[in-house]
Every structure is written in structure tokens, then in C-alpha cells.
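Let me begin by presenting the structure, written as C-alpha cells, before commenting on it.
For this view, one protein chain was removed and the others were kept in their places.
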Amino acid sequence: MSSYLLEIIVLIGGLVLLLIEAFISPKQKFKVAYTGIFILGIALFCLFFAKKGFSTENTELTRFYAFDSLAVFFKGFTIVATILALLLSLEYRKTLSKFTANPDSEDGTGEYYCLFLFACAGMMWMASAKDLVSIFVALELTTITSYILVGFMRRNVGSLEAGVKFLILGALSTGFLVYGIAWIYGATGTTDLALIGDQITEKNSTYLLFGLALILISLAFKVGAVPMHLWIPDVYQGAPTPTTAFLSIASKASGFVIMIRVIEPFLDSELGSKVAFILAVLAGATILLGNLAAIPQTNFKRLLAYSSIANAGFILMPLAAWNAGNDLTSKEVVAFYLAIYLIMTFAAFFILVVIHRNTGSDDISAFEGLGQRHPVLALMTAIIIGALAGLPLTAGFWGKFLAFKMAVTGGLWVPVVLGFIGVAAGFYYYFQIIRAMYWRNSLDESPIKISPLSLNIIAVLTVIVVILGIWPQPVYWLVGG
Amino acid sequence: MASLNEFLFVSGLLFAIGLAGVIIRRNIIVIFMCLELMLAAASLTLVAFSRFHIHNGLPDYNGQVFVFFIITVAAAEVAVGLAIIVALYRARQTINVEDLTSMRG
Amino acid sequence: MDSFVPWLLLALPLLSAVAIHLGLKRNQAISAIVSTASAALTLILAIVLLLHKEDVHVAFNWISIGGFAGIKIGLDLDQLAKGMMLVVTGVGFLVHLFSLAYMKDDSAKARYFCGLSLFMFSMTGIVLASNFIMMFVFWELVGLSSYLLIGHWYEKDSAADAAKKAFLTNRIGDFGFMIGILMLWGITGHFTFSGLEGWAAAPTTFCATCLGIAVLCIFAGAMGKSAQAPLHVWLPDAMEGPTPVSALIHAATMVAAGVYMMARFFGALTPDGAELSALVPVFSGQTIAWVGGITSLLAALMATQQDDIKKILAYSTLSQLGYMVMAIGLLNPEAGMFHLFTHAWFKALLFLGSGAVIFACHHEQNIWKMGGLKKTMPITFITFGIGTLALCGFPFITSGFWSKEQILEAALNKNTALFVIAAFVAFLTTFYMFRLFFIAFLGKSRSDNADHAKEVGPLMYVPLIILAILALISGFQPVAQSIAPAYHHEGFHMGWAFGASILAVVLGFGLAFKLYKDAAEDPLAEKGIFKLFRNKFYLDEAYAKVVGYGQDTVAAFVHFFDELIISGFLVGGFSRAAGGIGRLFGRLQSGNLQGYAVLFGLGVLLIIYLTVFVS
Partner (left out) sequence: MSLILILIPILAAVAILMGGKAKSLATGAAALNLILGLGSVFSWNHGVWDLSLQVLSKPSIHLALGFYDGMSVIMVILSVLVLFTAVMSGKCPEGREKLWYSSILLIGAGALGAFLSTDLFFFYAFHELALIPTFLMIGMLGSGERKEAAWKITIYLSLGSIILLAGLIWLVAASGSETWLFKDLLASSIDAETQSGIAALLIIGFGILISLFPFHSWAAPAYASAPAPVAMLHAGVLKKFGLYGLIRLYPMVSIGMQDWLGWLIVLLLGNILWVGFVTINQKRLDMMLGNSSVMHMGYIFLAFAALVQAGSSEANPLAIPAAVVLMFAHGISIALLFMLTDTIRRKTGTVELAELGGLAKAAPRLAFLFGLGAMASIGLPGLANFSGEVLVFLSGFNGYTGNGLGCVQIATILALWGVVISAVYMLRAYRQTFQGPSVAHTNSDHVKDFGPFCQIPAAILAIALLVVGIYPNSLLHLLKKEPAPSLETEQASN
């Protein structure tokens, strides 16, 4: 059985969903989402319980497609993230339908769910892509879908503005990606990363590095690294919240997996130190800017956007301290970090949606008095926020911990120092939420309404965060494949 | 016949013009056209490399095939992009980028 | 001797204090009796131990740490300690007895006796301590009991303030004391007196100046406890406490602890009668002697113009302590101890006598409102008179004479200037004591309170009589030799010292007689230099200013800078800087797509530059 059946399942599932969507009654559109979740569930099931059965042997696509542990992990990661994004969309559909076709029905929301599947298929392919061409195509599948997801609320100016900004800057970064690929191709005569790796020498280093720099620009855009981070705050704030969550988690993760694929041959070559240097610069700048710019924020969604920039910086750190040896590898650390980041960030976005539905606001001030309005939710929020800040005994700690450990072992002193400044600043801005929840009183003392679905999901994620905080080993089981 | 360097120079120039257009122009449609120009520049680079990369007496067609992918993707991008721009125009009655500053900071 | 008997000396008063605090205090009378009984028992034990000629040493580990010699709580009962024990328990018991009557109507009698027992415990600890750390422990504890007893009537602001002042002033002395102990430990490697003795017998090479400084630091402790100038200010204020407390703590025993400690210390440094000056440099001894001399002079001058009966006695105590310290400084600790021994009896007598007077006069303490007590309180009058004579050193028949003679002798031998001061102080002593005596006891009564005074009851006059007897006889060689043989008692010579002493007594008495025989008010008051004496050389005011402007202003300044610089500027600066940079980054996020494109372009250039052109 060929392993790209997984992508095909998701892709065909998406098309089928589009068909179903066309014939389903406006009140029933949410069933599209459930069907989508079901399809993704099948894919996930196949991935985890039948992965031994997949192979890429003797297939035409082997040149473009890898099925290693990294790919398996990120495919699973993408599917889980998409499922959670769909669940989040279900919670968010009131707002969504308000700004689409007909506010009272759920007429315009159906396509929204389908799009996630296409994006998911693209990302799954990205996890396996090992040729610049397939990387480009998979990336664009995801990106173009994301444009629609961002600008989906066509009666909401913020969403449209975000869509346009994303579109222009995204297309700009695509231009750099293609141009970079062209130069690498020019220098090596191939787009196969494995073959490129063999041809990296000091002699053709200028062309190669020029091409690589252009590709890195594009990938930095994708993961939200400074100085290509500019779109993130605006787009995250304007986009529908499920899109924001999807972008900040799944999209960022696929950006990193591609980055790993692209830079791996360079880092293992004699140009390794140069590439590591530029990565270290990116990491340090990203951490510093992401964390410091988050301090004055008053909108929680925008805060999460800056936090997502900051996290990109933390993830870049282990890459800059490249280690492919048999101890803790950089790839493992990145995967580990992202796995934990997924749990925490989705929990945070679920909480945000709950708060938004109750107060109609994304501001930090909307959290005021939560400690009294819903103590359980407040407690869980506190734990999640603590995890995002990186408190020990929460899962969030371990990601940062491993990243720092890697960087310290690799001797990246400047990024490490900046990183610690960033974490300290992180405490400052994350704890503002806790302060709002517990130390401030809201004018509205009515209890917060929360759907059982959200409550359960947040509870499960919180429990996972705590358990992994004490016992992080299970993440390795997933990462190790 | 022109040398590789000349092709690369032209394509680089095109790319730079595209980038400059993105930076300078205020009309989103024009910006979008400039972006397409950048993609075209990249395509030209690829074709040039492909043409001058001789394998067994034949050019390496991998690069030229890639250009088709690029064109396809660009088309899809334009389709989606124009749809968003139209939606924006319907909502705001403007396609000037300077009016899109409701989110900042 | 059973090793448990010495422990009893410590345990009995402690048990009594604890028992009173934990439960007995509900019944005031039982509390008082328990406390007095414990004092009586310790007195008996002290006498038993005194008769037992051998030295006793017992100890247990208090702090033991591997690699460190450890600190023991140990009791050294040698002749020096036994003699002091007798003073402490003897005066202590009599004061307890006296207090039974004096504090009869006090509402917090239990607390008072609890404090007394605690004091007896602490003082016993000082006397028996086998090492400096233990001595420091009990040194502080007597400070605590003194604090508690001075502040017995804590609702009075003056009492509360006096208690605080006493404690703090002592703390300053203890600051030096601890440094001294530490330095001594560094130099000799020992805390224990026996260890010091061993070291002194065969000293390792050491820095003599350092030892001299260490000695002076240790002496600072004595200065605090024995109220030597300039740390003397607490003692007169301490008279806010009940009078029996003044007799016991602030006249006979605790304030003498400094002298005792120095004697103990110098004793340890001179094993087998070696010369102390072989080890301790001259400047230490000279400094100590001068501190003592100056204190005795200043205090005597101040005493001449006080009106409060207890204050006069307090300054006279200061002055006498100055004598003792001078003797220590002249490297003649035996003389100092001998004076301590005799002084304890007659000063306790004087204080208890004054207590009786105050009690009889309904807590009137101003001598100008007394007068004519000779008739109404004959026993008190006679015993007080004996005490006065003893304090003045009336030749041959009083104990004070013998001990003072020793000090004068020592001063004459070693330092003529100090001898002159000492002789002058002797004159002043006679003068102010007879001033007090004439005004309070003779003449006519000058207030209703004094009119209605009645002789006190037997619980109060019996201690007075016993003390009066001791004040007379304790200085005679046979008596002193049998009670306190350690207090070296040289034969008496007729000489300059004797002459000066006689002259001082005669002149002092004469002047007092002339000025105060029938005076109704002080003829010297408000006159030039006497005003200075009356106002204690304005030292208290000066100290208050130093504390007020020095310490409190410094504290206010420091507090201000703490808030401003450390909290506001340094730390606040960091957080403001972080926030400011954050806002700066936020400004880059202009929301304008073209701005983003420009920055994007710059970023591209930067990355390309860093990747391609930076090696």
C-alpha cells in the first residue's frame, strides 16, 4: 500500500465534502464539519495503526516523497491540528455565519470546513516533500487555501483586510521561494534535495547561499520569523479564530518541517556553520521581537500572534544549534516543541472562542472576573497560560527547556541570553491574563456560558498539558515514530 | 546567442522591478500584477538555467517543467486573490492599500 | 561532689520562672513564694558549694559539629565563681524577701517574680559559665530579664522607653563583645576559660596588638553591662523599674557582671599568677583604666546634683563601677572584685533602704519632698546610714573602706593621674551621699507623704539589717578570706592612699554638712557648672540628637533611595526599557501594507547580506 494514499484520502474526502455541502440544508452545515472530522479520523487511524503497512518502495513518486519518522509525526500532527481546528470552527460558527452570506442561517459556513481538508492535504504532503518542486506545490496548495480561510468572513472588514495583507505578502514570499529554487537549481542542476546535498561545495557556495537565502526568506515568512513576521499580528487578529489557530499551529509546523528538509543538506555540508549562523540570527531576533512587542498588547488574539512569533524563535534555536547525532537531535526537539505547542495553543484558542462568545471581545480585559464567573475555566486558563509562559510542571516548560538545552549545548550564547530575556518578558505578558482573571473584577458578574464540547476539549487539553508537564516521555514516543 | 548571464541579469531586473512595484504602488491590482511579474522573472531564471544546463547534449528539462507548475500555481493564486480583492472592494469601496490600516501595533 | 548539684543552681530559678509563666501566675501569692523559695534554695546551695573547697567542672555539648571543637554549656565552680555566686544568691534572696512586701499590692506580682527568677537563672549562668559563648548567652539573657523588669510597669511610657534604652545600649556593648570573642577565638583557638589558661601558659605566636584590640572589644561588652561611659546612659533610666530590681540587678549583681567577666578573663590569661602585661599590651589596660576613671568622675559629678533618691544611688553605682573597672584596667582584677564584693552588699542595702523610704512615702522619690525620716523610720535610718558610711569608705569599720583602699593603692602604684581622680571621686562620693542623707533623713519633713511615713514591716527591714551587718563586716580580712578567698586581699598599709581616703571623707562630709544640714532647697542648683552636673552634661540630649539625626535621618534617606533608585530606577528602568522596546517594535507594525513590503525588502537584503556576504 502506498503511503500517499493518506493524502489522497484527505484530498478526496475534501472533494466529497464539497459535494455534500452543496446539497445539505443551511441548518445542517455543521454536519459537514463532523464528516470532515470523520474523514480525518480515518486518515489518522490509518497513519497510526497501519503505518507499518505503508511503503514508498518502487513507486514513481519516491523521488519527491519521503516517509520517514519525521513525515509520520508531522502528518499526524497536521491531522490532529485540522481536527481541532474543525472542532473550533464548530464553536465559532455563530460568528462565522454572522459575517458571511446569511447571518441567521449557516448558509455560508459549509465551504469553510472543506477548505481545512485541502489545506491539511497540502501540509501532509509538505511533511513528506523532499524535492523542491513538490515542496513548492504542496506549500502553495496550503497557502492558497489559507488565503481563503483568512478572508472568509467577507462581511467583516478585519477579515478582508487580513486576507488582502496575507495575500500580497504571501504572494511576495512565494516569489522569493520560486526565485530561490531557481537559483539552487541553477547551481546544482537538480531540485532533488538529496542530490543537492551531494553538490554543496565551497566552489558554488555563492549561488547556493543566494538561493538558500531566498528560500529561507520565504520559509521565515511561513513560520513567522523576524524580519518576515510582519503579516502575523494583523492576519492573526483579523482572521476568523479557527483560521488563526490553524495558521499559527499547523501552518507554522509545516513551515518548520520544510525548513528542516531544505536546510538539512546544507547544515550537514561544509556550509553548515554559515547556515547555522543565519538561523541563529533569525532565532535571536525573532525571540526578542516577538516577546518584547507582545508586552504592550491589549488584545488577546494579537498577543497570541506575537507569542506565536516568539515561539517560532524558540523553535529556530535548536535548528541553529544543529545536531543530527544520536543523542537528542534538533529534529526531535523541533517536533517535541511543536507537539506541545499544538496542545497549549489550541487550548488557548478554544478559551478565546468561549470568551469571545460570551463577551463579544478578544481583549485581555474580557478575561476580567473570570475567576469568579467560571472558576473551573479560569483554573484551566491559568494552567494553559502558565504552560504558554513555560512554567515547570506544565508541558510548555519542556519545549522551551529542550530548546534551551540544545542551544546551550551548541554554544549559542547570544540567542540563549535573548531567549531568557524573552521568557522573562513572556511571564510578564502572559501573567496579565491571570491578573485579569483573578485580581480584577468585571462589571458583568453573570456566569460564563460554555458548551460541553468546548469544556471537554479544554479540560482534556489541560489535563494533557499537566500530565506531560510531569511526565514528558510520551511525546518522545510520538516523535520517535 | 545570449549568454546565461544576460538571461540572469534580465530576469533579476524583472524580479527587482516587480519588488519595487509591490513596494511603491498603492493600487492592490497593480501590486498583484507586480507580484505576477516577480513569478515570471523566476520562471525566466529557471528556463535559462534549464537551457544552459546540458545533459547528454540536451537541456535539463526539469527546470522547464517546473515552470508549468509555477504558472498553474500563479493562476490559482490570481483566482483566489482577485476574489478576495473584489470582496474587499464590495465591502470598503476601495482597493487602495493605504486604507487598510485598521489593525496595527 | 555530685555533678548534679551545680546544675541545680541553674535549674531551680529556671524551673521557677517557667512554672510561674506556664501556670502558677494565676495565683500571685504562690508564684511569689515559689520564686523566693527557689532563691533561698540556691543560696543554700551556694553556701554548701562555698564550703566545699574543691573546684567543680561539669559540662555537656551544646553545639557539636564535625571538624569544629564545639561549644559546651559548662559550669566552672572555682573560688572566683563561688564567691560571686554567694553575692548573687545572697543579695538575690534578700531582694526576693524584700519584694514580697514591696510588691505586695502590685497587680502583676507573678510576672515580676517570674522575671526575678529568670534573672537569677541568667546571672547564675554568667557566673558559672565555662566559656565565652555561654557567657554571652547568659549575658544577653540578663539583658532580657533586665529589660523585662525595668519595663515591669510597661504602661508608663517612661518605663517602656527606659527598658528599650537599656536593651539597646547593651546591644551596642555586645556588638563589641562578640567581635572580641571572635577575635580571641581566632587568635587563641579557644572559647573556654580553661582553654585560654592552657594557651596563656604556652602561647603560640600571635599578634599582640590584635590581642589588645580583642581585649578592648571584649571590654566593650563590659562597658555596656557595667554602664561605663559613654554607654552609661541606660543605668539612671533603668531606675524606672521597681526598686528591689534596682538593688539586685542595677546595683549589686548584673551591672557588676562586666567587672566579673573581665576578672574571669584576665584570670584565665594569667595562669599561676603570671603577669598579665606579658600577654596583653599596655594600651588595653590603660584604656580600660581611663574609661573606668572617667566614668567614676563623671558619674560622681552628676550625682551631686540629682534630686531623685534612686538616681543619686544610680550615679553612685556608676561611679563605683568606674572604680572597679579602673582596678581591672590597672591589671589588678582582685582589687576590682573585692570592691565588687563589698559594694554589692552596701549598695543593695542602700537601694533597699531607698525602696523602704519610697514605699513608706507612697512612691515619692524626690529627696526634697522627704526629710525628717529619722524619727518615723528608725531602722531604715540606721541601716541606710551604715550603707552610706560604707559607700563613703569610712575608715576601718566599714567594708567599703577596705576595698576602696585597695583600688587607691593600685592606682597610686600604677598611674598617679588616676589616683588623683579616684581620690577626688572619693571626696565627691562622701559629699553627695551625705547630701542625700541629710536631706532625706534629717531636718523636717517637707511633704505630706514624708509626714505620714511609717516604719516598714519586718519582711523589709530584716533584709536591711542583714545587709547592714554585711556592709560593715564583709571587708574585714578574716571575713572576706573565708567567704571569698579568691578576692585577693592584701594587707593594709598606712600611706598616701590612706591619707587621701581620710581626707576625702572628712572634706566631703564637711562640705555636705555645711551646705545641706538644714537646707530646704539646693543652694547649688542652677549655678554655673552645677547646672551642667544636674543636666548630666547634656549627654542624654546629645544621644537623643545623635539617634534622631544620625540613625533616623540615615534610615529615612536610605529608605528614600531604596524606593527611588533600586525599586524605581534600576528595576523599574529595566521593565520600562523592555516595554519601550516593545512599543518601538509595535510602531514598526504600522498596519500599512506598503510599509510591510518595505520592511520585507529590507529584511531580504539583510538576510542575503548575512548569508552570502558574511563569512
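Chains: A, B and C, in written order; residue numbering restarts at 1 for each.
As a working rule, a contact is a pair of C-beta atoms (placed from the backbone, for glycine too) under 8 Å apart; a residue touches a chain by one contact, two chains touch by 3 or more.
It should be emphasised that the depicted structure is a prediction, and the values quoted were computed from it without experimental measurement.
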What are the shown chains in contact with the chain that isn't displayed? A, C
If the hidden chain were put back, which of C:V5, C:A59 or C:L182 would touch it? C:L182
Among C:V5, C:L141 or C:A519, exactly one should touch the missing chain; which is it? C:L141
Tell me which of C:D78, C:D106, C:D161 or C:D307 is the one touching the absent chain. C:D161
Cross-chain touch to the chain not pictured, restricted to A:L11, A:I39 or A:V416, is A:V416
Across the whole complex, list the residues on chain C that are touched by the chain not included here. 21, 61-68, 133, 136-138, 140-141, 144, 151, 154-157, 160-161, 163-164, 167-168, 171-172, 174-175, 178-179, 182-183, 185-187, 206-207, 210-211, 214, 551-552, 554-556, 558-559, 562-563, 566-567, 570-571, 575
For chain A, the residues touching the chain missing from this view: 327-328, 332, 371, 375, 379, 382, 386, 389, 391-393, 397-398, 401, 404-405, 408-409, 416, 420, 423-424, 427-428, 431, 434-435, 438-439, 470-473, 476-477
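One rule holds for everything that comes next: only the chains that are shown with their structure count from here on.
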For chain A paired with chain C, centre-to-centre distance based on mean C-alpha positions, whole Å: 77
Among the residues of chain B, pick out those that touch two or more other chains and give their numbers. 19, 22, 31, 97, 100, 102-105
Where in chain A do residues touch two or more of the other chains? 164-165, 168, 172, 233-234, 296-297
Residue numbers on chain A that touch chain C, as the complex places them: 164-165, 168-169, 172, 176, 206, 209-210, 212-214, 216-217, 220, 226-228, 230-231, 233-234, 274-275, 277-278, 281-282, 289, 292-297, 421, 425, 428
Spell out the part of chain B that touches chain A in their complex, as residue ranges. 8, 15, 18-19, 22, 28, 31-32, 35, 38-39, 41-43, 45-46, 48-50, 53, 55, 60, 62-63, 65-66, 69-70, 73, 76-77, 80-81, 83-85, 87-88, 90-92, 97, 100, 102-105
Sites on chain A touched by chain B in the complex: 133, 136-137, 140, 144, 147-148, 151, 154-155, 157-158, 160-165, 167-168, 171-172, 174-175, 178-179, 181-183, 185-186, 189-191, 233-234, 237-238, 296-297, 302
